[in-house]
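Here the complex is missing a single protein chain, while all its other protein chains stay put.
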Amino acid sequence: MTDLSTRPASTRDWLLSDAPSTRRQARLGALYQGWLTFRANTLAMVGLVILIGLVLMAIFAPWLSPYDPVAQNLGDRLMPPSGAHWLGTDALGRDILSRIIWGSRVTLFIVGTVALISPILGLLIGTVAGFAGGWVDQVLMRITDIFLAFPKLILALALVAALGPGIFNAVLALAITGWPPYARLSRAETLAVRHADYIAAARLQGAGPARLLVGHVWPMCVSSLIVRVALDMAGIILSAAGLGFLGLGAQPPLAEWGAMISDGRTYILDHWWVAAMPGLAIFIVSLAFNLLGDGLRDVLDPKGAKE
Amino acid sequence: MTRFSPRAILLASAIAVAPLSAAWAETPADVLVVAHTIDDIISLDPAQSFEFSGNDVTQNLYSRLVDFDPLNLEAGFQPSLAEKWEVSEDGKTITLTLREGVTFQSGNPVRAEDAAWSLQRAVKLDKSPAFILTQFGLTPENVDQMVKADGNTVSITMDQPYAQSFVLNCLSASVASVIDKETVLQHVEGDDLGNAWLTTNSAGSGPYALAAWRPNEVVQLTAFENYFGGAPKMKRVIVKNVQESSAQRLQLEAGDIDVARNLTPSDIEGVTGKEGIVIKDEPRGRILYMGMSQRDPLLSQAPVQQAMRHLIDFEGMANSFLKGQWRIHQNFIPEGYLGASDENPWTYDIEAAKKILTDAGITGGTITTKVRDLREYLDVAQTLQASMAQAGLTLNIEQMTGAQVLDAYRAREVPIFLGEWGPDYADPQTNAGTFAWNPDNEGKGSTLAWRNSYAVPAAMQEAVKAATLEGDSDKRKQMYLDIQAEYRANAPILPLFQRVEQAAMRDTVKDWSAGGAVTSVMYHQVSKGE
Partner (left out) sequence: MTRTAPTGGQALPPAGAAPVPALPPAPGSGRLAATGRRARALGGILLSLALTLLGLLLVTFIIGRVMPIDPVLKVVGERATPEQYEAARQAMGLDQPLAVQFLTYIGDVLRGDFGRSISTGHPVAEDLRRVFPATLELAAMGTLIGVLAGVPLGVVAAARRGGWVDQIARVAALVGYSMPIFWLGLMGLLVFYGILGWVGGPGRQDILYDGMVPEVTRLLLIDSALAGDWGAFRDAFGHIILPASLLGYFSLAYISRMTRSFMLEQLSAEYITTARVKGLSEGRVVWGHAFRNIAVPLVTVIALSFGSLLEGSVLTEIIFSWPGIGSYITKTLLAGDMNAVLGGTIVVGVCFIGLNVLSDLLYRFLDPRAA
């Protein structure tokens, strides 16, 4: 038993060692320290727990939801929350709880995809611009400015209109409208490290531009990008809800939280739960992402840290 | 069952503090304030205006040769600027005599010349509603000979001896409004016959003049004191564009508006019984229908068309999300029109549908269609989707903007079209001529039948044609009943519901009329009492 109880302590010591003997130990140690900082942040932990709950909800949706999310019953429409329908029913008599549970899959899909595409696109454009400099930088940044100055709504609407409706195209439109801020951020980070000694050293060792970019510049940008992405997640959800509001997101009968609110707003004065329940779901998840993002910033962002 | 209404909770905890708004208990006694969705107006030129809310405005700015009496719509068209008319012996020419002493809002007298010019102008401009006049054989080339002013009469000569009621119903349409020629001629740009100017200005003899039109915001009308039908009681009419039903309802309850025209069934239910608010139900002419494209391999099979008649939950929808605002109506001529039928034989019966499909050896199929992103359509589509699924048919819905769906529909690419058809003038031909008229199914067309690739049987088309020429109203009515019976039995286009407008208003408002099934809203008879 003593053996077992001492080992975690020694692992901890190994991780927290002042003098890491291998690169791997150093890296893991840094991660672990980050985790310790993060864990100390109660709010961020709350966010994390909520999000883990969301993922579990999405995975186990078929077992968790009490009803078929698309089964209609016009006789039971607009029922207030009750024992049979914990969160009530919507205008077509569908169980709101079941739709929210199934909708978590859609939400995760949207957030996951956008959060993957936008930053990567931005990272690519921003680092290339910052690293190459000169006219490449000029051209890429002008393009970024154009997209930044563009009324976002028009771009997203036009893209969805051009691509055709559907959840996937909505996601794509959001991703395409979302990259410019990431590009500017990556460029700024790149400019900051471009002339750093370690880059020069790598260059002297014969590393080509591509190698430098991927191996030495990108890692420098990643942490601030992650922070920003985490903080943007809530915005992504709300934006997707906005597209749903305009009828360009998820297609019926797919349960998507934004579309559910927009359906429910017709009944907001007398049947508040129809819009409030998915609204609450969006609020909770957005809040969780924001809490998580705030916590991550403390850990990852060296400048804004130590709050 | 308990409803935790946030209103109740908040009301209980509300503390009265001096209000910031200049909260008026009610609108002034001689001003009518209406909340309505008026974002579809693109022009106020009667020769161009073709949208519902555009016609709502032009109806009051202009008078026509014949008009409807808002307090007695059933009586049909009545003498207006024309006090009498007669038809020539061959039935091809109708001559109308103008009322004496009527003036335009500009002070100019209303002359037969103005009436003739207005009709000629509409035909020459050839905008969307021009067909209402050109269907009588008028063309931009011949209209100067066919429509003539002579003294105080105007005569219209047609290519066929059309039924008199058909012609006069068309003359009651907005496109036949009588325009002040002298005023408009001062504002002509190039060969536009004053179209650009009239788009945002008025030159009529109707009960109201246009004071302002700020698109998507407001239309303001001021009373024309010398209106030949008597000075309107409401000196100003203000139509505010309020999109959200809930916002309209809050304003109505607060007394900031007199009439709310776009409340959803749920909000109507919410204001019903509230003190000081009454609801007026008025059947309108719009038909919600479902078109099944005959290009679609599945939908072109007769058994599928028959099965679909049983897959629509008419009662369920009419009693839930369409409640009070759409009534079941399975015929293409709306109630309120000559020849309207109240036979509604189709019932929701999944088993019957299944049996029809099984007997025909159809075990399943998938249809992907486009639906306009209006909540009502989407709800109808989803209900249909659910019941089709029970019969083994898969319906995929792509929701799109109105323009996109219309674009696809015009290209005959919508397998199942859900949409509305609103009559263009107060005659059954306006619907018969589109639901059951498709002279060239292989070529180009624009009727509903064509857009659904429905080759209307020759016999039915002949009957439709004959009905426009039948002078005897009773016989004409029977002809339409027969056409619709045949249509109900076999056509792939299914009329489903007829619109009922539920206007919620302060109980001080008297004699409100949205124009019933046959025409547009009229304000001059409206008054506000105690």
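First chain written, first letter: the chains are A and B, and each begins at residue 1.
Please note the rule applied: a contact is a pair of C-beta atoms (placed from the backbone, for glycine too) under 8 Å apart; a residue touches a chain by one contact, two chains touch by 3 or more.
Just so it is clear, the model here is predicted, and its values are computed rather than measured.
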item	value
Which displayed chains the unshown chain touches	A, B
Contact with the hidden chain (one of B:S128, B:N226 or B:S527)	B:S128
Touch criterion as defined above, residue of B:A254, B:A302, B:A466 or B:A485 at the omitted chain	B:A254
Interface residues of subunit A (partner: the chain not displayed)	114, 118, 142-143, 145-159, 161-162, 174, 177-178, 180-181, 184-185, 188, 191-192, 227-228, 231-232, 234-236, 238-239, 241-243, 245-246, 258, 261, 265, 268-269, 275-276, 279, 282-283, 286-287, 290-291, 293-294, 303-304, 307
Contact set of subunit B toward the excluded chain (per top definition)	6-7, 10-11, 14, 16-17, 19-24, 27-28, 31, 33, 39, 41-44, 50-51, 126-131, 196, 199-200, 212, 214-218, 220, 238, 240-244, 246-247, 250-251, 253-254, 256, 401-404, 406-407, 410, 424, 434, 444-446
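Keep in mind that, in the parts below, only the chains that are shown with their structure count from here on.
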item	value
Intercentroid distance (Cα basis), subunit B paired with subunit A, Å	47
Touching residues on subunit B, where the partner in the complex is subunit A	1-7, 244-246, 249-250, 264, 266-267, 269-270, 313, 316-317, 319-321, 373, 375, 378-379, 381-383, 385-386, 396-401, 404
Residue ranges of subunit A touching subunit B (in the complex, touch as defined)	70-72, 74-75, 77-80, 82, 91-93, 161, 164-166, 246-248, 251-253, 263, 265-272
